[in-house]
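Note that this complex is displayed minus one protein chain, with the remaining chains in position.
For subunit A:
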Amino acid sequence: MPTTDTRPHDRSATDGVATASRARALTKVYGSGAAAVRALDAVDVDFASGAFTAIMGPSGSGKSTLMHLLAGLDDATSGTAHLGSTEITTLDDDALTRLRRDRVGFVFQSFNLLPMLTAEQNIVLPLDLAGRRPDRAWFDTLVTTLGLQARLTHRPSELSGGQQQRVAIARALVAQPEVVFADEPTGNLDSRSGAEVLSFLRRSVRELGRTIIMVTHDPTAAAYADRVLLLADGRIAGDIADPTPESVLAGLEGLRVLEAPAGTPTGATPVVDATAGGLR
């Protein structure tokens, strides 16, 4: 499996933009028999390279499951997930480990820095694990952009929440991964630190050309993204381009309205029109 492959090759037929991540009929069922829960139900979705996409939805909508499957953190029940041109649903644990190390970055809600390492050691950890030397220029760019120059020798316990999350972002980006997956990155932060983190995520897409897929339940956070994907009951329930907090809220409202009367028949997936900012 190519570890040097940092550019996606697959081109989507529809818009001519490279696809960083792609799901086809992706399904995840937890449990079996009567207790089976369809967390993800035959989802088809493409994530464009160089874009900042937010995945939203109510609790249990399958948004986290979708991300886990796209990032190779969990096995799919059926369907396929691709990272670039690599089908990851068939990879074994070792290959997945290498994939995560070299081609994917993660930002977690609870930062998950290693307490015994300094900020700098935390940032370069994925490269250390891969036995690669950090690209100094890129490292410096990251550190400067994130404003971490003065904090590199500090341990996580000596950093504020916002600083810890910025270190985590630097860690996610240091290996120049094809996709960065962020799971509620502002969930444990106050609104100011959260805003800082989100603007940096956006800058890393706009200025550094990265691809970010973020799971969140905060419409304000989602509004930082280029595109918001709405999930409900394990299916895509809406797709909002260039979202604003209002359009996102409206989209979420729409989901709730939709659910109420019909009891949601399994067949019809209502699709929220992005530009209209409301129901079709």
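To be clear about the criterion, a contact is a pair of C-beta atoms (placed from the backbone, for glycine too) under 8 Å apart; a residue touches a chain by one contact, two chains touch by 3 or more; residues count from 1.
Criterion: contacts and distances are computed from a predicted model.
Matching "ABC transporter permease", "Cytochrome bc1 complex Rieske iron-sulfur subunit", "Formate hydrogenlyase" or "sulfate adenylyltransferase" against the UniProt entry of the left-out chain gives the name "ABC transporter permease". Interface note: of A:129, A:152 or A:249, the residue touching the hidden chain in the full complex is A:129. Touch with the chain that is not drawn comes from one residue among A:22, A:38, A:68 or A:210, which is A:68. Contact with the undisplayed chain is limited, among A:116, A:150 or A:241, to A:116. Check A:101, A:166, A:210 or A:235 against the missing chain and you find that the one touching it is A:101. Across the interface with the omitted chain, subunit A contributes residues 64, 68, 73-74, 93-94, 97-98, 100-102, 106, 108-110, 112, 114-117, 125-126, 128-131, 171, 183, 187.
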